[in-house]
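Only a single protein chain was left out; the remaining protein chains are all shown in position.
A and B label the chains in the order they appear, each numbered from 1.
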Amino acid sequence: MQTFDLEAQGLRALNETLQAQSQQTNETAWEIVNPRGSHAIAVGLDAPIEVTVKGSTGYYCAGMNKQATVHVKGSAGPGVAENMMSGTVIVEGDASQYAGATGHGGLLVIKGNASSRCGISMKGIDIVVQGNVGHMSAFMAQKGNLVVCGDAGDALGDSIYEARLFVRGQVKSLGADCIEKEMRPEHLETLRDLLERSGVDARPEEFRRYGSARQLYTFDIDNAY
Amino acid sequence: MAKDDKHVPRTMPVYSSTFTPEVNAEIRRAAATGIYDIRGGGAKRRVPHFDDLLFLGASMSRYPLEGYRERCDTNVVLGTRFAKKPIELAIPITIAGMSFGALSAQAKEALGRGASAAGTSTTTGDGGMTPEERGQSKTLVYQYLPSRYGMNPDDLRKADAIEVVVGQGAKPGGGGMLLGQKISDRVAEMRDLPKGIDQRSACRHPDWTGPDDLEIKILELREITNWEKPIYVKVGGARPYFDTTLAVKAGADVVVLDGMQGGTAATQDVFIEHVGQPTLACIRDAVRALQDLNMHREVQLIVSGGIRSGADVAKALALGADAVSIGTAAMIAMGDNDPKWEAEYEKLGSTAGAYDDWHEGRDPAGISTQDPELAARLDPVEAGRRLRNYLKVMALECQTLARACGKNHVQHLEPEDLVALTLEAAAMAQVPLAGTNWWPGKPGATF
């Protein structure tokens, strides 16, 4: 286990060191102490390493992550795991706005609540939120799965494309062109797998599925804006 | 007098200046379809432009330089403020962002070829980076847009600079648009979208809003790319003084300012023609913002929107820009709106020189299309050569004017080398009306 003191050693040194880890590195376990809400912690990683952040982070923690597992032992600021490509990001606490924004792949697990715009423009990432998500979550979501074990705020899935949304609790309101959809066996299977990988104790049958009504896919008189 | 209708003078039919044939046709089109008009290109209306400015040249009080023999440099370095690896260009004319999706892969490749041969950069667009484009572009600027289509850290690191797009001149405050006809299998895959849908991009970035957040976003991009790449911030010509100031405060290395004549692949006509300021009106405010921050030349300013010739380039530089960017002109150089396709333009209900239905993907010139047969009409090598020639001509023209003004570098051109032909241009460029020492709004001047 390598320990990195962010306050003492600085952000540039941290990211430079972590980004330099290769596929075959032996130094696979890293611990970051004193994150103190700093921005851009552990961004642009591209190696199968395990990074544990001992505390809460600011904006864009684990941004554009590839391969690495980043574990935040606190809460995450705006845009955690934004544009993630692969790997895993786990947030023990809550996540602020834009969690997993535009993510292309990998798994983001938020053990607390996620704020507004969780999964905005997601492009293939899987996001599992054990608590609630805020308003405008999955706005323009293109691909991937958003699993919400608690409740969803206003305008869930507004202008959604082909992402799949699973919500166990209440949905305050659905956004434009987002509708409840039939939960078919393959969806239950996907959901079961995601819940298992995220360590969530919930049955897939308790969830409802939401997705695109595909009415905004072509411009016409009634949906032009 | 005998009643003879033939000899009674008749009133001529008079077209309304308000309800012109174009206006009436648009009303009928709207009434028939129920949807606004979407098109490509930039503002078509007449606005004060560089044509309304003239260089004074040298004579007795200033001495000109000899063409070809006496040096007049055109090089420019972009991104000197924070980036470890600034961009060095041979000419101050870059190729603006145009997406693969809006343009064919061949057209993107041709842009890379032409730009590289001329010693300048080209730019991706709202659709990610294609290998053809990267491969053929010596210097490639990677756009970072609200949609984040195709965005990934590998391409980000392959880029030579990153351009955070806040807005563009054709539609400041609007997002991108790409209609279903152009969402081919490859375009759909690159953008993670279903094939054939009408795609609308968001107008704000998904994970930041405002300059205070942008500062943190720029930090993240720099951390991911080892602080090597210059970070450009592109804004549409809206409030250039504030927008430039805030881009600099957010940490930009380069500010790209796109006036209302700047083109787009597709957006509402009402947006193109009614939002934003003419390029000419934007430059001085942006330069003043840089000067007020003591950042003029420290943060470079790239101006775009309606640049067509070396004269336009020289005038933009004289007003304080470090470089210019071209989009529409580069397309024309490659063959867009070429009269040789006139018969086909007519079939599409247009004519060469007026064709702007780029969003429909049926471009006879094979540039703004994803149709394999049409796209095959454009030979990337030949189109690249034409673009290189055109860039070379612009650079030579710019040098010609600079030499005539006695400058050994095109960047030494100054506003004081210019006069304006019209009051409007004088006011916007803040240079004297020809024959006077006055312009509207000049400090201390009375009308």
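As a working rule, a residue touches a chain if its C-beta (ideal position, glycine included) is under 8 Å from a C-beta of that chain, and two chains touch if they have at least 3 such contacts.
One rule holds in what follows: contacts and distances are computed from a predicted model.
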Per UniProt record, name of the chain withheld from view ["ABC transporter permease", "Transglutaminase-like domain-containing protein", "Quinol oxidase subunit 2" or "N-methylglutamate synthase subunit A"]: "N-methylglutamate synthase subunit A"
Contact partner of the left-out chain, one of B:70, B:189 or B:212: B:212
Of A:46, A:94, A:126 or A:177, the residue in touch with the unshown chain: A:94
Contact residue for the chain not shown (choose from A:21, A:88, A:102 or A:116): A:116
Listed residues A:78, A:144 or A:204, member touching the removed chain: A:78
Hidden partner chain, residues of chain A it touches: 36-39, 55-59, 75, 77-78, 93-94, 96-97, 113, 115-116, 134-135, 153
Interface with the undisplayed chain - residues on chain B: 204, 209-213, 215-216, 239, 242, 245-246, 249
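Following the convention adopted for this analysis, only the chains that are shown with their structure count from here on.
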Inter-centroid spacing, chain B versus chain A (mean Cα positions, whole Å): 36
Residue ranges of chain A in contact with chain B within the complex: 11-12, 15-16, 19, 39-40, 43-44, 46, 58-60, 63-64, 66, 78-79, 82-83, 85, 97-98, 101-102, 104, 117, 120-121, 123-124, 139-140, 142-143, 159, 161-162, 217-221, 224
Touching residues on chain B, where the partner in the complex is chain A: 33-36, 38, 147-148, 151-153, 156, 179-180, 191-194, 197-198, 200, 202, 206-208, 213, 216-217, 219-220, 223-227
